[in-house]
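A single protein chain has been removed from this complex, and every other one stays in its place.
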Amino acid sequence: MPQPVRLFITGGTFDKEYNERKGTLFFKDTHLRDMLDLGRNLVDVEVRTLMMIDSLEMDEEDRQMILGQCRKCPRNLIVITHGTDTMEVTAKLLGENITDKTIVLTGAMIPYAFGSSDGLFNLGSALAFVQSLPAGVYIAMNGRYFTWDNVRKNRDAGIFEELV
Amino acid sequence: MPQPVRLFITGGTFDKEYNERKGTLFFKDTHLRDMLDLGRNLVDVEVRTLMMIDSLEMDEEDRQMILGQCRKCPRNLIVITHGTDTMEVTAKLLGENITDKTIVLTGAMIPYAFGSSDGLFNLGSALAFVQSLPAGVYIAMNGRYFTWDNVRKNRDAGIFEELV
Amino acid sequence: MPQPVRLFITGGTFDKEYNERKGTLFFKDTHLRDMLDLGRNLVDVEVRTLMMIDSLEMDEEDRQMILGQCRKCPRNLIVITHGTDTMEVTAKLLGENITDKTIVLTGAMIPYAFGSSDGLFNLGSALAFVQSLPAGVYIAMNGRYFTWDNVRKNRDAGIFEELV
Partner (left out) sequence: MPQPVRLFITGGTFDKEYNERKGTLFFKDTHLRDMLDLGRNLVDVEVRTLMMIDSLEMDEEDRQMILGQCRKCPRNLIVITHGTDTMEVTAKLLGENITDKTIVLTGAMIPYAFGSSDGLFNLGSALAFVQSLPAGVYIAMNGRYFTWDNVRKNRDAGIFEELV
């Protein structure tokens, strides 16, 4: 059997909900367990919710907490769901401080509540990358992976790309 | 940019369609391009349809054709969509004959026409595995990967598992 | 409050399920309650399952049973879910024998398991027609309604149309 994977939830588009009364988006509980079920996942994934926020609202204290959780986690394989707007910032902090674990950050453009087809695709790829890439910190989006020290979000195109 | 990935289509549940008039399932064109779009895929994937059949109807000649296509394909990274019923048979033939390319076979339990949530999840994981695993032949299902020489389908449970 | 509506289930495409293991379609339990919930229905609907079959397999005895159930039902408003292939036959039997109740037969081209967008649309229209049409027996499909004595299924086009 493959190693267990720790899945840390921080919020982001994955888990945005739609409030039918107010017509607004908000956070409640994570949908990642449901998404793993929809994907018929059979990897031993331990889901832990660290926070439920938009990554634009994530501050240094939040990131330090994520770093601390990754450090003390007994698992060597970690996937983190994260808003895409500051995903590269969190990846950089983790990459500069953790080198003995494989950590993959991933996100979604479409909330689970609206089908989140890209979320299922990204979740499947993130789980695969964490099981097959060497120790290090990566961002997995759009079927691709990037190392923490060579990625930026192209905000105009809404996608991630290498620096060089 | 990552290497291009060749995606060979052979049919299977991924591409089963629903005939509204007759209420039966059938094959027409592949939906894999649509699924890659839904997943916001940005990997350079070359889709080639080899056949559109249920893997229970796949015979030795079909498998030899798949082997021949994998051999002469100029790409080193190959993903094959395949019905799950005989996926291990095709994987064995490829594994015994090709050692210098990374080939990942994947499938779905739910047709695209019905949402195919597991298809998107498996497609994302297959694309990730083919980019990150060493040369060899693998089956990617349920978030896991198996080497061609240590996998079987547990027909009662409807899942794949190691032989040992 | 509007009158209660009796909803008789006979099967048909509405309730076809997909067997993930075998890749075949079959009947289990009705999904009409789920569909009413998805539609946020607030009409008092009493769901009763009479049978779960493809309407091509419905015989005279089955139709007599449906007629008997409609007769003895204490409600004046009745909706019947029915396969489209012989819907007109059942409608004729009911129309020739019941004149003091409003009975609307409806069906779907797409099973609930695959989204059944037309099922939700037809269910909404059938519930509306049964509340607003005078006593009589009708078929409600594709947003339209037809009286039992002036309708036939155009099998080539897969739709219902007037005889004259």
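Points worth noting:
All chains are identified by letter, namely A, B and C, in their written order; residue positions are counted from 1 within each chain.
The working rule: contacts are C-beta pairs under 8 Å (C-beta built on N, C-alpha and C of every residue); 3 or more make two chains touch, one makes a residue touch a chain.
Here the structure is a predicted model, which means the values were calculated and not measured.
Taking the full assembly into account, the omitted chain touches A, C.
On the side of chain A, the interface with the absent chain consists of residues 13, 16, 18, 20-21, 23-25, 54, 109-111, 113-115, 155, 158, using the contact rule stated above. Where chain C meets the missing chain, the touching residues are 1-2, 35-36, 38-43, 45, 109, 117-118, 120-129, 131-133, 140-145, 159, 162.
What we mean here is this: only the chains that are shown with their structure count from here on.
Using the mean of the Cα atoms as each chain's centre, the chain most removed from chain A is C.
Separating the CA-averaged centres of chain A and chain B is a span of 26 Å. In terms of their C-alpha centroids, the spacing between chain A and chain C amounts to 45 Å. Chain B and chain C, compared by their mean Cα positions, are separated by 40 Å. Multi-chain contact residues of chain A (touching two or more other chains) are absent.
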